[in-house]
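Please find one structure pasted underneath; my questions will follow.
Note that one protein chain of the assembly has been removed; the remaining protein chains are unaltered in position.
Here is chain A:
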Amino acid sequence: MTVGTPDNLASSTRGGVGQSPRRPDGTRKVTGQFAYSSDLWHDDMLWGVTLRSPHPHARIRSIDIGAALATSGVYAVLTHEDVPGIKYYGLEENDQPVLAVDTVRYQGEAVALVAADHPETARRAMHEIVVNYEVLDPLTDPVRAALDPEAPALHEHGNVVRHQPVRVGDVPSARSRADVVVTGEYEIGMQDQAFLGPESGLAVPGEDGGVDLYVATQWMHTDLREIAPCLGLPEEKVRMTLSGVGGAFGAREDLSMQVHAAMLAMHTGRPIKIVYNREESFYGHVHRHPAKMRYEHGATADGRIVYATARIVLDGGAYASSTTNVVGNAASLGVGPYIVPNVEIDAYGVYTNNPPCGAMRGFGAVQACYAYESQMDKLARELELHPLDVRRINAIHQGAAIATGQVVDTPAPMREMIDRLRDAPLPEAVDSGDVRNLPGGVSNTTHGEGVRRGIGYGVGLKNICFSEGFDDYSTARVRLEVVGGEPAVLVHTAAAEVGQGLVTLQGQIARTELGVERVSIAPADTQVGDAGSSSASRQSYMTGGAVKRACEAVRDRLFQLAAERFDVPADQLSLSGGKLVSEHSGVLVALADLLGDEAIEETREFHHRPTTGMDPVTGQGDTHTQLALCIHRAVVDVDVELGLLKVVDLTAVQDVGTVLNRVSLEGQIHGGTAQGLGLAVMEEIQLADGKLANPSFTDYLIPTILDMPPMRLDILERADPNAPYGLRGAGEPSTLSSTPAIAAAIRDATGLQIDRVPVRPHDIVHPVTG
């Protein structure tokens, strides 16, 4: 045994890696006592509100703030002229104005801010601001934005944010060898992350001219890099603390109220609270990119794919946000987990006057997965093969390459996963005596009439951690000291707990690595190094890796201390149950006695292995850190007369490398699957000429517990030797594959094309043919 692998510890320290200790935030969240960012309060605070554009596209002729400013109780009315620093920000491109300068490019774009002593006063004053708009025609068709050179340019550098081709082999000659060819045009609607805690936070002006920001976000350090230049402040004068995050799913990667609240705080010298309501929240964050996709696959009679082509157009809306990287994912994962020797993919991300789109769970891979999996089913039908067989014949495996030429160098047990799914038991016929089991449920419209059952499958391939050459890392500070006579560990990172259970996992890792049960997690803030984003399924890997590394450094120092004191070789020491143990002489000393008044503190960064960019012409490159697979089987009952449906069973097989916390893991797979179900059958932001038609949870439908069937999970552990503990990121893969599986089951039940999700009742009752 070496010092770096304390594999005797997990069993001896309660609540360590591999166990499922209770979440420290769980009870408080369930009982309503957890403080979210909307609960922040300061006795001296003012309330900030945001005036937003009613038009998707307009020129601003003038803004008159006189009446608003004269309102009693109003302390400030600010426009772009009051932005202290640079007027533009963005995750990847600085293209989004803090407040609209001379043009608004989407409905809901922020135009002006008001601070007042009461939120109602602020809202009333906001309505007194007079903005003179010259309304312009909105550009809302992303295909036109991508391909029509006559389309009006919404930004100086045109409408194409990124075009990423992938070229492998020789598609024209492969086409001549194909025995069957299937084509399809697929469309995916605009999904919302639909987190429950709206954008909110508190900005407190500092005595040094800086500002303290308490916000619910996903990545404080990137916020900081965007916020500080807009405020004209050095980064050290913007101090961020994470407040309670009520869900994220990608929607908090971009800024919302951060700069606005800080501007108002600096201007008024008073703390400023901003809380969006639900409707404003729909305008206040980016959504999932809608996509229009055209695919062609050719295969030989024995089922082998010989080529694939794809044109993927992703609607980025008014500003770039993370469109660049969403395009990278859609392109590099565009043909999915299949061996395809000849490939032509063109993925575009474009500007339109629709709402800005950016990060959402699955991030570019979701859109492509729905299309390539629909193609797999078409191939199976043409070849008269079982849908699982065509997938199995072409499945990637360790040693095979994906479309970018990147060789999968860690376990990729897709064939085994397919075989296990094939053997999973099917649900019984539904008891139609209980209407809750039927399409429409208690709405009582279906009693078995017109109900047909379908079965469908989906496989998804998701990249884990950041890709394309980004130097992705996380930082952890770990402190071991004696508190009240007992050894205690304090873990400090800037990583955002967004509900995924990272706080719990950090504690598990510290317990395992240091053999100490008492672990506290410090509030996440920017007083410690960058942790990267709580996205890309990366925090168990990255911040988990950083906490592990910092704990190892603390442990090394502890062993050094003991080695000197007891004159034993450091490499014969281990930690267990708060005690230091020697291989030969058993328990040497309790940690509390060894440490005394001394504290051991270490800070470490963890970087994952380097990746490369995509070649701009061929798309080739070792662009991904880790790849993860998930497979779903969906069983759906459809009332074909009403267009209502009920997903009666969902079974998933996922390889997670190593299970660190089974309860959290299952929650991630259930939740990802449910979000994929939402995309398959109900979740869509409906737009008309760039305007939102359903910005509420009455009209934007998200699945409830009655829409989501109990799941069967089959979790594989095929460790990835590159990752901490061998883990594989698990937050997103199930979001990819549940959507195409459900769509395929609807197809199987109805015989319809189902080439657009979400599938609406109308699409089943009045399908568009041809």
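The definition used in the following text is that a contact is a pair of C-beta atoms (placed from the backbone, for glycine too) under 8 Å apart; a residue touches a chain by one contact, two chains touch by 3 or more; residues count from 1.
Just so it is clear, contacts and distances are computed from a predicted model.
Undergrad: UniProt names the one chain left off this complex as which of "Succinate--CoA ligase [ADP-forming] subunit alpha", "Carbon-monoxide dehydrogenase medium subunit", "Beta sliding clamp" or "Ion-translocating oxidoreductase complex subunit G"?
TA: So the chain that does not appear here would be "Carbon-monoxide dehydrogenase medium subunit", according to UniProt.
Undergrad: Would you mind spotting which of A:R14, A:H447, A:R565 or A:H607 touches the chain that isn't drawn?
TA: A:H447
Undergrad: Tell me which stretches of chain A touch the chain missing from the display.
TA: Spelled out for chain A, the touching residues are 120, 277, 436, 440-445, 447, 449, 641-644, 682, 686, 693-694, 698-699, 701, 703-704, 706-707, 760-762, 765-766.
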